[in-house]
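With one protein chain held back, the other chains of the complex are shown just where they sit.
Right after this comes subunit A.
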Amino acid sequence: MNTRSEHAPIIQMKDIEKHFGAVIALAGVSIDIFPGECHCLLGDNGAGKSTFIKTMSGVHKPTKGEIIFDGKPMHFDDPRDAMDAGIATVHQHLAMIPLMSVSRNFFMGNEPVKKIAGINFFDREKADRITMEEMRKMGINLRGPDQAVGTLSGGERQTVAISRAVHFGAKVLILDEPTSALGVRQTSNVLATIDKVRKQGVAVVFITHNVRHALAVGDRFTVLNRGKTLGTAQRGQITPDELQDMMAGGQELAQLDDALGGTV
């Protein structure tokens, strides 16, 4: 497992602090992410997960701290900068437009064009062909590239969003709770997609508060709690119970655990 640390990290976040007025959302979080790993970011609601990934993807600027991307300090002015650098975020709900076809969604914002009589036209044949190809690779059978995304299941939508990000050259893929609204089977499909993407050398940052989902694919685990990190653990060095405890801040959950008969 330690072989990974021989590579250079693709992205390093050093002592990131983020204050919103009087609220300290992040109080010095450090993390480094390597190509080809699935780095799970765990934490309960309000732990600062969202703020942290928004800082990573250029939505927020850190109040203090440093982001080093591919060996160079980076300052992202907006999400577009981060996207151009190769940091893609797949949001839980905001990834796809259900009314539009899969191929139109796939190329949204990156439409291929062909010139006819000096005018740029949307190259739909190319878009359709690539979409079908990529979907087949990910194991999604489409009736046709013009099938609307609304007809896909939640898991398939996440998979389309992920393969889109990878197709457009994402080096770091941030997945914001991709499995939280999904059923068992759909969740395993998404986890399988994460695994495929990781094998292509993409760094995956997988945000979740479900320990089992994290343990299924994660290589390393970082737990955020009240804007701080409690350190990063390697796969195999930590048990599900320990992770669960760290997320909830230990003490309180232990009491809850008794009351609920250990079912949490």
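Here are some notes:
As a convention for this text, a residue touches a chain if its C-beta (ideal position, glycine included) is under 8 Å from a C-beta of that chain, and two chains touch if they have at least 3 such contacts; residues count from 1.
Everything below uses one rule, namely that contacts and distances are computed from a predicted model.
As stated in its UniProt record, the chain not included in the shown complex is "Xylose transport system permease protein XylH", which appears among "Xylose transport system permease protein XylH", "Assimilatory nitrite reductase (NAD(P)H) small subunit", "Cell division protein FtsK" or "Anti-sigma-K factor RskA". Across A:12, A:55 or A:89, the residue that sits in touch with the chain not pictured is A:89. Only one residue from A:24, A:74, A:130 or A:192 touches the chain missing from this view: A:192. Take subunit A: the residues that touch the chain left off the picture are 79-80, 83, 89, 91, 94-100, 104, 107-111, 113, 120-122, 124, 139, 141, 143, 148, 150-152, 188, 191-192, 195-196, 216-217.
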